[in-house]
Each structure stands twice: as structure tokens, then as C-alpha cells.
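These notes are about the structure you will find just below.
What you see is the complex with one protein chain gone and the rest in place.
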Amino acid sequence: MTDSLQLAGEKAAAVPDTSGTRAATVADRFFRNPVLGPLSALILAVVGFSIFTQNFLSVDNTSLILQQSVVVGTLALGQTVIILTGGIDLANGAIMVLGTLVVAKLASGHAGLQIPALLIGFVVCAALGLISGLIVSRLGLPPFIVTLGLLTILTSVSRLYTKETVLVDNGPLTVLSKGGYLFGKFQITFGVLLVLVSVAVLHFALTRTAWGRHVYAVGNNDLAAKRTGINVRRVLLSVYVLAGVLYALAAWQAFGRSPATSPNAYPTANLDTITAVVIGGTSLFGGRGTVLGSYLGALIVLVLQSGLTQAGIDPLYQNIVTGVLVIAAVALDSITRKKAR
Amino acid sequence: MTDSLQLAGEKAAAVPDTSGTRAATVADRFFRNPVLGPLSALILAVVGFSIFTQNFLSVDNTSLILQQSVVVGTLALGQTVIILTGGIDLANGAIMVLGTLVVAKLASGHAGLQIPALLIGFVVCAALGLISGLIVSRLGLPPFIVTLGLLTILTSVSRLYTKETVLVDNGPLTVLSKGGYLFGKFQITFGVLLVLVSVAVLHFALTRTAWGRHVYAVGNNDLAAKRTGINVRRVLLSVYVLAGVLYALAAWQAFGRSPATSPNAYPTANLDTITAVVIGGTSLFGGRGTVLGSYLGALIVLVLQSGLTQAGIDPLYQNIVTGVLVIAAVALDSITRKKAR
Amino acid sequence: TSTKSGSATSSGGSGGTSVKIGLVTKTDSNPYFVSMRSAAQKEASKMGAQLVAAAGTADGDNASQVTAIENMMASGVKAILVTPNDSKAIVPTLLAAQQKGIFVAALDTQTEGNKGVDATWATDNTKAGVEQGAYVKAALAGKTPVLAMLDLQPGVSVGDQRHNGFLTGLGVPDGSKEIAGKQDTNGDQAKGQTAMENLLQKNGNINSVYTINEPAAIGAYTALKNAGKANSVVLGSIDGGCTGVQAVKDGKIAATVMRFPSKMATAGVDAAVAFAKNGAKPSVPASGYIDTGVQLITDKPLGGLAAKDTTWGLQNCWGGAS
Amino acid sequence: MNETVLEARNIVKRYGHVTAVAGADFDLRAGEVLAVIGDNGAGKSSLIKVLSGDVIPDAGEVLLEGQPVQFRSPHDAQKAGIETVYQDLAMAPALDIATNLFLGREVRRKGPLGSVLRMLDVKEMRSRSRKQMDELGITTLQSITQPVDSLSGGQRQTVAVARAAAFGRKVVIMDEPTAALGVRESKGVLDLIKRISATGIPVVLISHDIPAVFEVADRIHIHRLGRRAAVVRPQDHSMNEVVGIMTGALPAPTAQNDTVSS
Partner (left out) sequence: MNETVLEARNIVKRYGHVTAVAGADFDLRAGEVLAVIGDNGAGKSSLIKVLSGDVIPDAGEVLLEGQPVQFRSPHDAQKAGIETVYQDLAMAPALDIATNLFLGREVRRKGPLGSVLRMLDVKEMRSRSRKQMDELGITTLQSITQPVDSLSGGQRQTVAVARAAAFGRKVVIMDEPTAALGVRESKGVLDLIKRISATGIPVVLISHDIPAVFEVADRIHIHRLGRRAAVVRPQDHSMNEVVGIMTGALPAPTAQNDTVSS
């Protein structure tokens, strides 16, 4: 039974022992918490840059990085759920972009159309999720190829749908860019709130509901899941549709970041999100991982970008450092895991 | 024990029953042959295009497609071996490109330097393979992140190493573009011969030697492999180094295709090779697949490109068709598998 | 856009003593932008300014440049030079920067309607296309073109401008039967070669080739050479990278149209520093941008087209030397 | 109480050229414990996989309470009230005991948290699991939150048994449920089997432990070379006879009461 775990190149993370002493258990909980790795990596990075650059840890910069995280962060949530089932989604960026285009085109004209347009956007993205979900769950084709195919198709479709960049007027579509100040100083946008809420909700759904356990079970051992009477196909389908909805959410977030969209937007979203997911400690073999980790993973990448830019390093050297640090972040994760046993 | 297979979304392909009647066995062998899927997909594509376009099936075009396959085909071999162990390599293109640059720079000047330069190229690529191999096997980090990090690093390193396109003079480096004619008509280059030989040799090594079985065993269930006394780390290391060597071979092939190389060359090699591997019927979860299939996968993609170009379809629509056909090819594979049981 | 709000109020606490200038290129490793960066770097250190550089992920991708610009503002730059990946989408971000009293200039590519920038130093890509087209027309010497077009990728403005410019210069409308086929190359050499090979299979009579840039052209040349058509086919290109010019010199490419990234960079940095010193802004011509010009490079000047030879080209090319 | 609950006629299942089940019959009566015994590879597991919907037969029909049924998945069989312990235990290795025990039948919180937020009652599930494991004599379990792949062989098997026992409504099928169990723990399971059948739910017990079979079984289905060779009553035969029939050393008794020879 152990091979899928072993394949994932990690031993089954042992779990807190409730029979242990209270204190011990708490310590355990802490050390065995799968988010520990990415979290400490993030903290290390922040501390590091605060030392080596001026005003990195400024409130402005912090809230800025949070704002920069909303789109990839939201996409990464969908990516995580799919990867938890042992799948992968190369089309998430393409789905989102098509979503933004549909919404923008429909809403162009007067603001009254924005909300209906947004709803239609949600339908479109969910439908696209449904399509890959159907192919994966019914025909049992490898998600990699299915979503790769969808990616190539959608990229062209978007370009046929609209050649050039589309702008949306202020209104419900761009409301996520608005926001208020915490403690008078710390700017927090609705977009940031929304992404944090999304993470929380999804974390709840995955850890505290039957559906969530079924997702993990399917990713863990889908034959066993089938034999315990779980409707594996339905679970898979639900996951891909949910992912589609999350991509629509990301589309909305994108308008919060910038009112303009184009068929060429977010070309590397798929790789970026997979990276965030893996840095977040989720196994590409499915069955183990957390959405919280993925969001932290997304933040880590952004912190590196921001910090290195502010350190005034040339992009070429930035890449080299980024590459090293990303590997280091994951190494840190695997070390904390080892500690945990 | 069954979950890794199940995770891979495919049942254990049953195997010919030597106790059956001779004829039956042959039929079995045929139907259960993992290459059947990609092969029939390839044949279907070729037949289709020969019908719908003029001179697609011309000898020239056929030998041309074979020539176009040498670089990605060779890269795909390395990718396959790594994927068979449950890994993945996003840096293969970057490694090859750096290889070409090192060789081209060292050889620039007079032809006498070409062979030593080429040898150094092999050392460089093997060394880079060794690095990812060490990180993956010793630290047990996920290959996805390790090779992604390496990719970002190498892209910059190549760019820093040389600014612009570099050319090599005719000589040993470009000899692979030479060749002869079969039946006076069918042009076959040394490059094509070399890639076919590489496929054959690797196929032999994977199916007929102990090392090959260990590669499959590690990808199948690395805990079991470890318990049967296989030195899993050594196997992993050997695989990544071998892949590096194959990438160097691909670098040589690249010179056979064109004497010019640059830091931006082959930007999508990693995705292209993974696609070929998956179309070829290899599971991204490791433990099951063939190099022959991967090479056929590479050919399939090229056939689609060539055929659609000749059909004179607008690039945008070409992408759509390609996406659909790629999914169809894999669907065909999974159908033949189902037939096999 | 506010000029008087000045650099004093620029955000995030100013970085150190020297002026901080930000440069955001389209991508990080494309040689064109690498040389633009190093030119800017040189100029900046000459002027005693500090250059902070960042890059987007891919042509057409706006979000990555938005992030980069935000990070620069956070690090307290006084001026931002940007080569927009999306001329239209970037505008709101640039306006926001100007709000903060930051001097914004576009390089290489104009923003839509030159909005959101205080100045622009750019190449007219359409013009570049026209010159390549005109030369190919002249080189065909009256023969009806059988044209293969090696494009960039759909929906990227630079690609469309050069493509359309070329057709104008050649004098054939898009979609006409003279066009034997089009393929996307992403400006990649290997893809250019494969595309050219497939197009030659489609139509053996191709006698002229448009290429989006010189790597694609070199790929196409290899394909033509292998097909034994290197001499019978007119191969034009755009960019003026040193290997490109060398390829013209070696007779692989008939002609290329040079652009001048370092000119743009130098001018941009100078203006930025000037603004930081005394809030002065460069005067912008009616066209809305300062054209750093394009230059046809060939050793076989034809049809009275103003051309410079490859010797001149190699002295002024970008990439190799810098 | 002699009506047949679950019945199978002429089941055939081939894998490529391997014939796992070669025209096997099967019947199970209300409230009985039916033991299925046979050599390794005789086709026992394959047969019950057909009955539990895990495998779709190439031929033959399955009848539940007289009605023909087509199970396309274990899900269908479970809806029909058939609960199975598979020989290679069906578990999600990385998930903990409670989760595996309740997989597919999770317990929700009382009140809106459960009904609206569909929140699980983890506490409840854990304590119930703990209780069931204790009942089955697993005293060594130190943490109920261990992932099952970290359990000892016997502990893991006990989880699977507990699951089937807890949720079977019409039929409970157990494929070698005591194989990995110790003396005491095996006794626990055998008692459980008796308790279940006492409630009127028939139990199918596949086992190689002949003494145990003779202890609990009402009838013994002897499987041989993919077929049912005979069905016998323990009181009519000695263990050696039964083993003889099973291994083919003795001929299958024919014309004997309710024996179906094939």
C-alpha cells in the first residue's frame, strides 16, 4: 500500500499522537503541521530581505505583496484541489483568461451589465472545468494531456474571440481593487480579503467535510476509494468544476488588479501555480497537501521577486538567485518533515 | 500495493500468457503491446493527411519529418527514463542549450577543436544531470522543483555566458546533417540513424538488462525496490546522469539540424518532450512506459504540424486541431489498452 | 499628469543618495532587451544614477510588468522606463505611477495613444516592416512573389505591425494568393526552421520569405539551404542584432532592418536623470513619440532604398558587443 | 430461515488468457455463515469481487433476494446493502484510522454546523473507531490518528473488518479477515461474525483456517479451479475430508443434500 507515498519521495508523515501528554501533543501538532515548511521558508525570506534592503518590510510593501498574490493565489487553489486527486491542470490560466475576455466583452458599454457578465463568466469557466473533468473521469485520460490540449485550444479560441486588449470600466468588476486601511495605515483591498476567505473556506471544505476526505482518498488510492463505495467519478468531476469556479474567481481578481485583459495575459499561470503548490508541500502524486501551503508558496515566490527587485539585482542574476532559493525553500520543507519523525 | 498503478489512472496491463496456445499468445502480445496505441495513432494521422493533402506521404516529406524528430526525439528519451522513475525534468532543454553554447564557443576557430569541444559538451551535460540527480536522490526533493530551479538558473547562465547566436563551422559537429539515400530516393541523415540507434539501445537497456528492471522497479514502488536490496539512490543517480548524456547527444543532433545556436533556443523543449512521453503511453507516475512510445509520440506531434501546415490551415485553427488530435491520440491509446483486457 | 508634485513626494522613502531609475523590459533573457539594459546601465552609472531593472514574463503579458512596476515604486524609484508588453493594458498602472510624481517613459514600444507616459523613444515597427517588404519587392525584380511568412505569435502588436508593414511594402494585401503560407515561430530559430521546411513541402515555388526577427530568419535560411534554395529565395528580416547583420554579411539574409535599443535606453536614462534633478521633461514631437529610427542593412542596395552596408551595421548592431 | 439472499449462477471471469472464475455457482442463505475455502488461486476472491460489484463478470448472473442485479461498481453493491472486506485491504494509506473506518459514511456534526456547513464530527468518529478497535481486541493501538499505512498488519486488517461489520445491512463478505490476526484478535473477529449472523445478516467468510471455519460456518462452499466443487455441512464431514475435497484428493460428494456439484 505504501508505494504511492514512497513514489512521492516522502514517507507517510506520522501524525500527532493524541495519547501523548498534552504538551507533547501540541509540540507534535506543531512539528507535524504540513504548513510548517513553507511558512518558515516565507518568514526566513521576509526576514532576510528586511535585513538586506531598505523599506522591504514597510507596511506599503507588505500590503502590496498581498495584493500581488490575489490572482495566482486563487488559481493555485484550483490547481491544488486537482493535484490532490493526482491530476494536474495546465489550462487554468487559459480558462481564466478566456473568462476575463468574455466578461469584459459582455460588460463593455454600461456598468449595469457587469454583474450579469461576471455571472456568465463563472458559468463559462465552470463549464470548461466540467469538460476536462468529464474527459478525465469518464475516459480516464491523463489530466496532463487533457489540460494541455485544452490549453492549446483555448489560447487560440481567446485570440479568435478578441484580437486586442479589452478594458472594463470601474464598477462591480473592479471593486476588488478598492479597500480600506487597517490601523489607519495598513492598506487591505477587498481582493486580498477575498483570497484569504477563499483559502479559509477551501481549507475547511478539504479538512472538515466528507467531500474533502473523499478528495484525499481518491488521490491517495483511487481503487480503495472506489471499493469503499466512494463515487470516484463524481468526486473527480466536482473537483474540476470547483477548480473552474475558482478560476472565474481569479478572473474577477484579475480585474481588481488591472481593468485591462488580453488573450496573451498570464501565459505562465499554469507553471506558476504548480510551482506554488509544490513549494507549498503538496505532492504531485496526489493525496497529500494543503491549500494553505499553496497560498504560502505563491507568497514566497512574490516575496523573492519583490525583494530581489528592490535589492536592485539584474533580472538575469535575479533568476539565478530565485532558482536557488526556490530549491532551498523546498529543501527546508523536507527537512522540517524529517524533523517531524 | 495497487495504488500507484491506480493513481496512474490505468489498470495493470495484463501480460501475454505463455501457457496459452501459440496463436493466441501472438495475438495477445500484439494487443497488449504498450506501443500499439501510439503506433496506431501515428499511422492514422499519416493516412489521414495523405488523403487530405497532396504530397504529404512523399518520400521527401517523410524523411524530412524524421529529420525534424532528431532533437526532441533524443531529448524525449532522457525525459522518459527520468519519468519512468517517477520523476520529471523541466531543465532538459536548458541543459542541452547550454551544452550547445559551450561546444560552439570552444570549437569556434578551427575544426580541429570540434571533437574535444563536443566531448567537453558531454561532460558538462552529464555533470548538470549529476547535479539534479544528486539533489533528487540524496535530499529527496521533488524533481519538479529541482529541475524547475535548474531551468531558471541555466537560462540565465547561458545568457550570461554568451549574448547572441553562435555559429559552428562545418566539421564533426555538423556531420549529422550529412547522410545518404536509401533506394536512391529516400534521404536518411546520420542524425536520423543516430536517433533510431539511440532508441534501440535504450529500449534494449530498459527491457533486457538488470539496470532497466531496476529503473522500472524504482518507479513502480521504490520502497519495495529498496527492500529487495536495490540501491535506489544509485539507480536514480544513474538515470539523471544518463539523461544528461542523452541531452548532450541532443545538442549534437541540434548542430546537425542547424549550425547556429543561441541562449533562447528550444524554449519549450521540456513541455514538448513531456507531451511526447505521455502521448507515447508512459505514466507520469513512473514504473510503466517505453522509450519507443515516446519517440512515436514525438513523431505524432511533428506529423500533425507538418500535415496541418500543408493543409494550409491558419495557425490559430491549427492549434485548435492539434489540441483535439493530441487528446484523441491518447484516447486511442487508452482504448487499445482496454481492448487488451 | 502632475509634474510639480515632483520627486520629493515619491513613495516609500527614497533609496540612498543617488537617483534611482527603474527599467522594465518585456522579457529578461531576450538579447534585444539584455543589450537595452546594459546600455541603460552604462548610461546610468555615467550619470551617477542607480538603475533598478526588472522584466515581464512574455510579450503580451501585462500582469508581470504591473508587478515589476509596483515593486519598483515600492523601492522608491524617481523614474520608470518601460517597454510595454501590452500597450493598452499597462496604461492604468503607468498613470498611477505618474500620480505618485514618478517620471514615466516608454521605450521600444508606444503605449496606446501615448497615454500614461511623459515621453516615448520607440521604433516604428510598421515602418520597419515596410522597409523589409520594399526591399524584398525590389529583390524580386518584378517576379510575382510566392511568399512564406514566419510570424511571431498571434495577437502581439509588434508581430502584427511588422507583418502588415511588410505586406504594405511588398504591395500585396493580406490573404491574397501570393502568400503561400504562414506559420508562427515565436521568434525561435528551431521553430522557424521547422516551419520553413514544412512550408517548402507545401509549396516548392516559394521565392520570398518574411521573418519576424533574425533567429527565425537564420532558421529559415538553414531550411532553404538544406532544400538547395538558399540562393533562389529572397529572405528578409528585422532587428539588427549583430549575428543578424553578420548573417546579412555572409549572404544568408538578403537584408535586415536595424533597430536601436541602446539609443532608446540612453535617451531614456538621460531624460529620467534630468527630470530627477530639476523636474524637466523632454519635448515630445507631434507624432507623440521620439522615433529612434530604423535602418535597412544590406550589401546589395536596390531600388534606391536608403540602405547602409554591413560594415556600418556591425559597428552599430546590438547584442554581440554590449 | 432457508430463503436464499444472494445467489450467483455460472459466473465466468477471464483476465486475458487467465481464467479466474470458470462458471462458478454460489448461494447464500439468510442469517447463515457461509465459509468459502479453496486453494490459493482457486478463484475465491475473484468470485466475491463479482458479488461485491468490484469486478464485472464476463458471463453469469447475480441475484439478490431473487432479483437479478447488475452491480457496475462497489458503490451499487453497497447501496444494495452488501459490505465487503477485500483481501488486499481497501484503504487510503495516508489517511488516519477513523477517516478510513468511516470513509464514504462520514458522521456529520449535530445541528446547523452539520446540516448547513456539512461539518464532520471528527471527535465522534475517532471515539467510535477507538471503541470498535478495542472491541475487536486491538489493545496495542497507541494513537487513533495514525495513518493506516503506519499500522501493523493486524491492526490494519482490523480497521477493514470493523468497517464492514459496522455498515453491512443485507450481506457481509469477508475475504480472509483473520489472515494477519493474532490468536486473541482472530477470536474477536470470529465472535463478531457470529454476532452479525445472529442479527439475521448472513456472512460470507473466505478463510484458509479450517478449524476456524468449522467453528463458525453453517455451510462450507468448497471452491476448486474456478468452480464450486461442493457445498457441505461441517457436521457431515471431517476436516480432513473437506481438505481432501478442496485439494482434489477426494472426489466432490454428489447428490448429497443441497450440494451442487459442477
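Residue numbering begins at 1 within each chain, and the chains themselves are lettered A, B, C and D in the order written.
As a convention for this text, contacts are C-beta pairs under 8 Å (C-beta built on N, C-alpha and C of every residue); 3 or more make two chains touch, one makes a residue touch a chain.
Note that the structure is predicted; figures quoted are calculated from it, not measured.
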Query raised in the report: Among D:T99, D:S129 or D:T158, which one is in touch with the chain left out?
Result: D:T158
Requested in this report: Spell out the interface residues on chain D facing the chain that's missing from view.
Outcome: 15-19, 38-42, 45, 87-88, 138-143, 146, 150-155, 158, 176, 179-186, 208, 210, 225, 243, 246-247
Query raised in the report: Taking the full complex into account, what residues of chain B touch the chain not shown?
Result: 1-2, 4-5, 12-20, 204, 208-211, 213-214, 216-217, 220-221, 223-231, 287-288
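One rule holds for everything that comes next: only the chains that are shown with their structure count from here on.
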Query raised in the report: If you average the CA atoms of chain A and of chain D, how far apart do the two points sit, in angstrom?
Result: 42
Query - Geometric centre distance via CA averages, chain B-chain A, whole Å - result: 30
Report summary line: Expressed in whole Å, how far the mean CA point of chain C lies from that of chain D is 72
Query raised in the report: Which residues of chain B are in contact with two or more other chains?
Result: 1-3, 155-156, 159, 316
Query - Sequence positions of chain D contacting 2 or more other chains - result: 88, 93
